[in-house]
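A single protein chain has been omitted from the complex, and every remaining protein chain is retained in its original position.
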Amino acid sequence: MKYNVEVIVSYKKGVLDPQSAAISGAISSLGYQNIENLTISKKFNFQISGREKKEVEEQVESLCRKLLANPVIENYQYIIGEEK
Amino acid sequence: MKYNVEVIVSYKKGVLDPQSAAISGAISSLGYQNIENLTISKKFNFQISGREKKEVEEQVESLCRKLLANPVIENYQYIIGEEK
Amino acid sequence: MLQNKTENYKLAGLTEEEYKKILEDLGREPNPLELSMYGVLWSEHCSYKHTKKLLKYFPTEGERVVQGPGENAGVLDGGEGLGIVFKIESHNHPSAVEPYQGAATGVGGIVRDIFSMGARPVALLNSLRFGPLDKQRNRYLMTGVVKGIGDYGNCLGIPDVGGEVYFHPCYNENPLVNAMCLGLVQIDKIKKGVAQGVGNVVMLVGATTGRDGIKGASFASANLEEDNEDKRPSVQVGDPFMEKLLLEACMELVDNPYVVGVQDLGAAGLTSSACEMAARGGSGLELDLDKVHVREKDMSAMEIMLSESQERMLYVVEPQGVEEVKKVFRKWDLEAREIGKVTDSGKIEIYYQGKLEGSIPTKSIVDGVPLRNPLREKPKYIEEKGKETPKDLELNYNEVLRKLISDENICSRKWVYSCYDYMVGNNTVLRPGDTVGAVRIQGTTKAIGLTVDCNPLYPYLEPYHGGKMVVLESYRNLVAAGFQPLGITNCLNYPNPEEPENYYVLEQSIKGIAEACRELNTPVTGGNVSLYNQGVDTKIYPTPVIGMVGLIEDYNKCVTTSFKGEGEVIYLVGE
């Protein structure tokens, strides 16, 4: 069985995100005064094959922890859907 | 009125993204042979205030074109939702 | 509350003796904010309670010494009014937790130390130790550290001109990341970290103050907003872009006559910089935390005082200069806030939301910590190892040579330094790959040679003589490249000093370093101590990293390492 996976990795609350700060600055100097609370996250999409969802879930979880996110400063969440 | 906006910026098909390639490599060297078609995108979330959705939509569109994405290599899509 | 007292001071990292001293100094019980401020300033990291006495062995004076230990960085006289500002600092623990950010913020911190003196940073070096690379975690640590150093220094545009990487299992649990920076200043324009002049204004400039880096050990952290999913990171994230702006703005203020003192915010954030500046000036400070530009809502006084958010500086400015100072920071899109003033109370007084939240005698919190005098005992292994004889040597020279040059401790380091921009600035006359790095001084024919070095086996096997040998090696490196060595900075990386054997080694090797420096006339102008580099299964070898600077009058006469042509004669010099 093949599953479509989407993982979102974003900074934890309270961690300085210099990139978002710089982009927010650029946006307001471009004249958009009505935009606020900009955050940036990384989105990963991939396909994974496995016998059952539970097994796949474990793999995705460990992949997030080991590679895709840095648990010291980042949170991650994922959605696993069956491929149509 | 305030709107919640989510913008996804990803590489166009056919453009090789060195980062995706490197992460795919890392995944398979970690021993996951069952993962394929990995892509990475950027996800922006922000709030924008404006009188009506149409006006806001135009602003978001132009922001994407001008700043958030580079149309030479990237596609973008966005969702604008009313704030609850 | 009362029955929790013991727990409170322990949570703040203090001993009973220290707590009693605080009661004595204050004449009352400290409140939680005060206790946690004492906790961080009386930590080993800030107070040097285990090493203060030992550091006295170092020769710190000499005809070239303009500024010895005690300021943000040391300064040597390079002739014709030129000040050579340099220092080394460790970021070992943060790098073990988060290699990329830990190493990056280590670079950020040492660079701020240099430009807070009014000097323009012109070169970086780094000294790295990891466990062997056959372990995946060590590879992960090393990759992250090298990238962190590179990304931060490259963005700042400061060339990284040298360093060293060494692998040994004793660093498996405690990698070492030491960063050194060199800056240049006109001696009469040196700025100091001093708060003086009643009524002068204290300004906090640069990045916002967030909840990052607030020490988990601090007893109050249990009271932080409960939110389990988002555990507060004790690791800070660096923003080299912000630092670059800060650097340029501070450089513009070098000539400003109203600036009285400058210091960067490093470990223990506002607490340490405010208290230290006041202590150096023999003054008091009144701080109004409502004026601090914070990153998050509802921060407590304690969080603001202890935050280790990066890329911030504290300025003390005469009132009539405040607008001018603000204007310079505004030009660089930076915030500069007036957060307090200098007083003659001899106390640090902290106001928040209209209330006096804390009041601590400056002298007590900065210099009052009871110094430790741990037991010493010569480690048994020293005798035993001394008796070992070399194993039979392999006689197949080709094989030996192949093994040697492919050893991870000997092979080329190009894969490390090619990640660092070592040419930016148009001054690098000796690049990584040579015996030492060197940057020329624009407008003159002079250049400064730099090296960081430590072979930990020497002090491990023979603490005293090994300490000497580490200094000698740096000295030889500089001399070989044509430089007159002038002075050193050092980073003492050691295991837990409370174990008698460790303390013995620490003391002996410091004595050895001191002896060599005295003999060679290379005084010590500053440094850093990192103790407790010890894990469950391993403890590091004594690793006193020496950063040495030297001068050459004509940089065209620098000697590079490579063989220059066929038929040249090779000499082996020495005994």
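Each chain carries a letter (A, B and C) given by its place in the written order, and its residues are counted from 1.
Note that in this section contacts are C-beta pairs under 8 Å (C-beta built on N, C-alpha and C of every residue); 3 or more make two chains touch, one makes a residue touch a chain.
In this section, contacts and distances are computed from a predicted model.
UniProt names the one chain left off this complex as which of "Peptide/nickel transport system ATP-binding protein", "Heme exporter protein C", "Dihydroorotate dehydrogenase" or "Phosphoribosylformylglycinamidine synthase subunit PurQ"?
Per the UniProt record, that chain is "Phosphoribosylformylglycinamidine synthase subunit PurQ".
In the intact complex, which of the depicted chains does the undisplayed chain touch?
Across the whole assembly, the hidden chain touches A, B, C.
Taking the full complex into account, find the residue in C:353, C:409 or C:442 that is in contact with the omitted chain.
C:442
Using the document's definition of touch, tell me which of C:110, C:429 or C:529 contacts the absent chain.
C:429
Out of C:9, C:167 or C:417, which touches the unshown chain?
Per the contact definition at the top, the residue touching the missing chain is C:417.
Give me the chain B residues in contact with the hidden chain, please.
14-19, 22, 66-68, 70, 72-73
So which bits of chain C touch the chain we can't see?
147, 150-151, 154-157, 239-242, 244-245, 332-333, 417-429, 431, 440, 442, 555-556
Could I get the residues of chain A that touch the absent chain, sorted low to high?
18-19, 22-23, 25-26, 29-30
In this section, only the chains that are shown with their structure count from here on.
Just the number, please: Cα centre separation of chain A and chain C in whole Å.
35
With chain centres taken as the means of their Cα atoms, state the distance from chain B to chain C in Å.
40
Among the residues of chain C, pick out those that touch two or more other chains and give their numbers.
Within chain C, no residue touches at least two other chains.
Can you pull out the residues of chain B that are in contact with at least two other chains?
Counting only residues that touch two or more other chains, chain B contributes none.
Quick one: in the complex, what on chain A touches chain C?
Answer in residue numbers: 12-18, 21-22, 25, 70, 72-73, 75.
In their shared complex, at which residues does chain A touch chain B?
8, 23, 26-27, 30, 32, 34-50, 59, 63, 66-68
Where on chain C does chain A make contact in their complex?
Within the complex, chain C touches chain A at residues 97-98, 100-101, 207, 210-212, 227, 229-233, 235-239, 241-242, 295-296, 309-310, 333.
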